[in-house]
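A protein chain is absent from this complex, but the other protein chains hold their places.
Letters are used for the chains, namely A and B, taken in the order the chains are written, and counting of residues starts over at 1 for each.
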Amino acid sequence: MAHSPSRTRGSAAPARLPAELAEAARGGRALEGFLRGLPGIDAVGLEQRAAALGARGVGKNAKPRAIDTAIGMVDLTTLEGADTPGKVRALAAKARHPDPGHSATPRVAALCVYPDLVAEAVAALGEVPVGVASVATAFPSGRSCSRAKLAEVELAVDAGADEVDMVIDRGAFLSGRYGEVFDEIREVRSACGGAHLKVILETGELGTYDNVQRASWLALLAGADFVKTSTGKVSPAATLPVTHVLLRTVREWYDRTGQWRGVKPAGGIRTTKDALRYLVAVREVAGPEWLTPRLFRFGASGLLNDLLMQRRTQLDGHYGGPDHVAVDL
Amino acid sequence: MTDPDSAPWEYVPAPESAGLAGLASEYRLFVDGTFSAGSGEKTTSVNPATTEELATVAGTANSDMDRAVEAASGAFRDRWGGLDGSARAKYLFRLARLLQERGRELAVLESLDTGKPVRQAREFDLPNAAAYFLHHAGWADKLDYAGFGPDPAPFGVVGQVLPWNFPLLTLAQQVAPALACGNTVVVKPAETTPLSALVFAELCQQADLPPGVVNILTGGAHTGEKLLSHPGVAKPAFVGSTEVGRRIRHRLAGTGRTPVLTLGGSGTNIVFADAPVEQAVQGVVDGAFFNQGHVRGAGSRVLVEESVAEEFVERVCERTATLRVGDPLDRNTDVGAVNSAAELDRITRLVETGEAEGARRWSSPHPLPERGYFLAPTVFSEVHQSMRLAREEVFGPVLSVLTFRIPEEAVTKANNTPHGLAAGVWSEKGSRTLWTANRLRTGVVWGNTFHRFDPTAPFGGERESGSDRVGGRAGLEAYLDV
Partner (left out) sequence: MSDAEQPSNGRGRVTVPRTRKLYIGGSFPRSESGRVRPVRDAHGEFLANAALASRKDLREAVVAARKGFESWSGATAHGRGQVLFRVAEMLEARRGQFATEVADAEGLSLRAAADSVETAVDRVFWYAGWTDKIGALFGSVNQVSGPYTCHSVPEPVGVVGVVAPRESALLGLVSVLAPVLAAGNSAVVLASPDRPLPAVTLCEVLATSDLPAGVANVLTGDPGELAPWLASHEDVDALDPSGAEESLRARLEDAAAETVKRVLDVPVREPDWNEPPTPKRLRTFTDLKTVWHPLGR
């Protein structure tokens, strides 16, 4: 690829798509035909490649940079029923200065919270260049009416969210009502205004890699800026093979449209070792251009602390302990 | 050329002559190489397609049974047990040839007695019956290589109680391996369908089979259970319903004799969204309605991926409507008569239950004959796992449609039954088919096909479908004391 991604905010109009994708992006039977016509994925082959790439090491010299890259990709997340303004302010403080002892530590990409806490997050972050992402559309199940879902999106966007993480209606998807899922993403897309849209597929409920691939294309056709694996509330959450499928899809999207789209694995990524495996996958499956927070994010809560500990190990020359980084409680 | 707008041509009935069956007015027991009147009460065999009586059948009294078991025992001791494997092989070969030679006659007789379409009897039942004898003829002198150690021993006298759905084919599936392994047999065909077995006795005579090697009795469930628990029977074998199989196991508990059980259980077809849809529709329809659904392992349930379910059900009904239901002797008939009044009554009640449980019923509009035990092929949609329709063995021309969302769910639902006989998997994806096959708890899995049988391929179930096999090397185990 000759040029690099400049900006991702706001989705391209379908009119700029090549003919076959433009046709599919009209929804209905054309969309269904396109999705059903996608080539199959062989599960065993996919998993073998993911495992093989997962075994690839980053190398001692590249590791500090890889860790910093990973830290910059974290969407620091709290999505609990017990979340309070206090908890959000604590996370915001951490987002601002992840490791007070090491001021050169990069900042995370965004803070990810429920819609009613977006205002709190925005206020707590102030001018700090860390985004605020909000889940929406009846997260995590997606089981509500369109009206309620859109109201949530508006709540988040009005409160100042830069990014919206919506969930798709998996029930509709699994019963083959692709058009409904597509229309809903479209509506959310327009309700987002200038906010960046991440579409959560909840791959753990989709059953097959073929379905994951289908849902990824569906989301991109409907105008997603990012495709995201999971809510973190369903097991399995993100896995390497599933992330491969998403990465492969955004790469093909770029090849066919020239538009940059991102990927966010979420849930279950807890250690630096995990994160680095994902970065290898990003580099090999999508391409090195995707090694930027504009195109790749980690949805995680515990991961940041492990990254910080490993970072200290690299810098200080001895192993770090958990009491030297701030707990996220 | 005729005007394309004129009424389309109609199928003209292509009836096979009932006379070909060589129907006798009376059929007798076959004991120790000769036919005898029997001391039991005579019964009549009925043509379920017309409800007319076909013939009088001799009845089995206790004394007849003792005589038959004694004859089988004597034959095992004096003639068959010591016979060279290669000689047994030739007798089996003779029986196979005779079945081929008299195939047409036996097919018509089988159709008359069971109500099954004569075309199916000709093209499926008879050739397969002959094939089982031919296959096992080859085993008789090669048992040392069957994987049970050198010189595996037979049991002696085997008592076999057979079902009414494939009278002659199940006879072949059980008698051929039993004889190949060196046993002698006392066979009791089903009460409603004894005729082909009694004609098979003639074949034994024509083959010059030593007297007493094959003995054939008649009678109902009571006679069957008596035979299976007869002290002179070293190995009892039963093909039929799980309910009866259970009873036999209770009865034989503590006697030191374990019965060979090949029992029932509905089959399940799993249709994935990526299935070859035309073939899947045909396979599901054949799976459910072949032999009026009177098949152990019939595809009476279909699990369809929800994203394609609605269209799939429409196509299944459309295809089912093209099945020709009626006179079994008409070579154009696809679905014949239900085997007996009792069966028709049972299935009709199950259909009523299905409606009462809230499933949506569709029945083929094809006109049914005025006489005889007929039931229009029926498709139920909106069937759920908790309904009796989904849980019981239907054993009739009724198909239940359920849905699933992801492969794991399909497997879980398919396995959610105490039976485990057969399943079909429809997908264009090899890895998905084999993955599914791997996880299904059934003895047989058909990928992109259904109801395939072959004497080389072990067929049988798991769990409450009975775990014995017919066919192949594995099928020999039932009749060898190993």
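By our rule, contacts are C-beta pairs under 8 Å (C-beta built on N, C-alpha and C of every residue); 3 or more make two chains touch, one makes a residue touch a chain.
Just so it is clear, the structure is predicted and the values come from calculations on it, not from any experiment.
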What are the shown chains that the omitted chain is in contact with? B
Tell me which of B:S86, B:T258, B:Q385 or B:T412 is the one touching the absent chain. B:T258
Can you say which of B:G59, B:P117 or B:P458 touches the chain missing from this structure? B:P458
With respect to the chain omitted from the figure, which of B:P13, B:G82 or B:G147 is a touching residue? B:G147
For chain B, enumerate the residues touching the unshown chain of the complex. 131, 147, 149, 242, 245-246, 249-250, 252-254, 258, 261, 263, 418, 430, 433-434, 437, 440, 442-449, 452, 454, 456-460, 462-464, 466-467, 469, 472-474, 477, 482
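One rule holds for everything that comes next: only the chains that are shown with their structure count from here on.
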Chain centre separation (chain A, chain B; CA means) in Å: 56
Once bound in the complex, which stretches of chain B touch chain A? 273-274, 306-308, 405-409, 429, 431-432, 435
Spell out the part of chain A that touches chain B in their complex, as residue ranges. 36, 40, 42-44, 174-176, 205-208, 210-211
